[in-house]
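The complex is shown incomplete by one protein chain, all other protein chains being positioned as in the whole.
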Amino acid sequence: MSEHAEHAEHEVSYVKVWAILLCLLVVSILGPFVGIKLVTLITAFGIAIVKAYLVAKNFMHLNIEPRYAVYLLVTMLVFMLLLFAGSAPDIMKREGRNWVKPAVHAEAQAPAHH
Amino acid sequence: MRPIATTRIAAGIPTGRLAVWWVVASEIVIFGGLLVSYIMHRLARPEFAEQAAHTNVWLGGFNTFVLLTSSLSAVLAHKAAVGGDGPKAAKLLYATCGGAVTFLVVKAFEWTAEITHGYTITSSTFWSFYYTAAGLHALHVIAGAVIMLIVAETAKRNLELHRVELIGIYWHFVDIVWIFLFPLLYIAK
Partner (left out) sequence: MAESIPADATHGHDDHHHAEQSFWSKYVFSTDHKMIAMQYMFTGMAMGLIGGFMAYVFRMQLAFPGIDVPGYGTVTPGDYNALITNHGAIMIFWVAMPVLIAAFGNYLIPLMVGCDDMVFPRINRLSYQIFLLSAVVLIISLFVPGGGFGGAWTAYPPLSAKAEYSLTGLGASFWLVAVALEFVAFLLGGINFVTTAMNSRAPGMKIFDIPIVVWTIVVASILFMASVGPLIAGAVMLFMDQNIGTAFFDPDKGGDPILWQHLFWFFGHPEVYVVLLPAMGITADIMCVFARKKMFAYKTFVYTMFGTGVLSFTVWAHHQFVAGIDPRMANIFTVTTLLISIPIAEMCFIYIATLYGGSIRLTTPMLWALAFVAEFLIGGVTGIFLGASGADIYFHDTYFVLAHFHYTFFPIAIIGTFAGFTYWFPKMFGKMMNETLGKIHFWGTIIPFNCIFIPLFILGGAGQHRRIYNFQHYPELAGADMQDLRIFATTSLLVMLAFQLVFFYNCFISWNKKQKDAGKNPWNANTLEWTAESPPPHGNWPELPTVYRGPYEYSVPGREEDYFPQNVPS
């Protein structure tokens, strides 16, 4: 309550952060039009990560929250990585040594056009 | 009638806010489970990407803009509440709810268009994930908006102002989920 100067600064900051977020949004929409896959990846997902970071830090005030709150949330994300790492070898394959996923193969051959 | 327990702060974060962090943590793994499943399919099957081309990136982008702006009004509401200005905080929370309603209306139009074009939830695995993920997110938007209205009604009378920050944190989380849903569901390779 005693940081009035900081508050004024913060108010400008919130709108500034919002403006940056919008710019990033525009870039991420335009990215695919460049046509290069890597560029699309970076503009789509790289920017998503940056946007999420900005919202978490500035709007959720994780920058002034005790550290363990950040650790908690990051740990949940790490668990999701674990889930991916443990499941991907099965879910992302369309055939193994003794099995196939016929429906997935068929989909690749003749993609459905609506 | 609040127990003394609720007022203690041995862990350094006021009780309500501490609880919201735990809520956000458990929501991360709920959406995380769904999105990890989606991502695995999306990375492994190019057919998915082809389907994703049929989602409307302009409406999706507009909705992203709406949610980002609603996050701004939510954090400005928090700033007002911290300053003790309940009525102003309430007004900004109403604006945030307005953003939520806009988001949902746009989504309704979007889905109607897609369904009438034949892209239903059973059309293919991509569309099943699309509607489920966006639908689960929309449910959280609705729940958040309802709670926000209740908080705003109380804040208007300068009561329970700390709750403005709490619903704000939840709202920013809902925004972040959409920040990731947007590229995953809309931006085709």
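Letters A and B mark the chains in the order given here, with residues in each chain numbered from 1 onward.
To be clear about the criterion, contacts are C-beta pairs under 8 Å (C-beta built on N, C-alpha and C of every residue); 3 or more make two chains touch, one makes a residue touch a chain.
Just so it is clear, the model here is predicted, and its values are computed rather than measured.
Considering the complete assembly, subunit B touches the hidden chain via residues 3-15, 18-19, 22-23, 25-34, 36-37, 40, 121-122, 124-125, 128-129, 132, 136. Contact residues of subunit A toward the unshown chain are 66, 68, 75-76, 79, 82-83, 86-87, 89-91, 93, 96, 98-99, 101-104, 107.
Note that in this section only the chains that are shown with their structure count from here on.
Between the Cα centres of subunit A and subunit B there is a gap of 14 Å.
Within the complex, the subunit A residues that touch subunit B are 1, 7, 10-11, 14-15, 17-18, 21-22, 25, 28-29, 31-32, 37, 40, 44-45, 47-48, 51-52, 55-56, 58-60, 65-66, 69, 72-73, 76-77, 79-80, 83-84, 87-88, 91-94, 104, 107-108, 111-112, 114. Across the interface of their complex, subunit A is touched by residues 11-13, 21-22, 24-25, 28-29, 32-33, 35-37, 39-41, 43-47, 50, 54, 57-58, 61, 64-65, 68-69, 71-72, 74-76, 79, 82-83, 117-119, 123-124, 168-169, 172-173, 175-176, 179-180, 182-183, 187-189 of subunit B.
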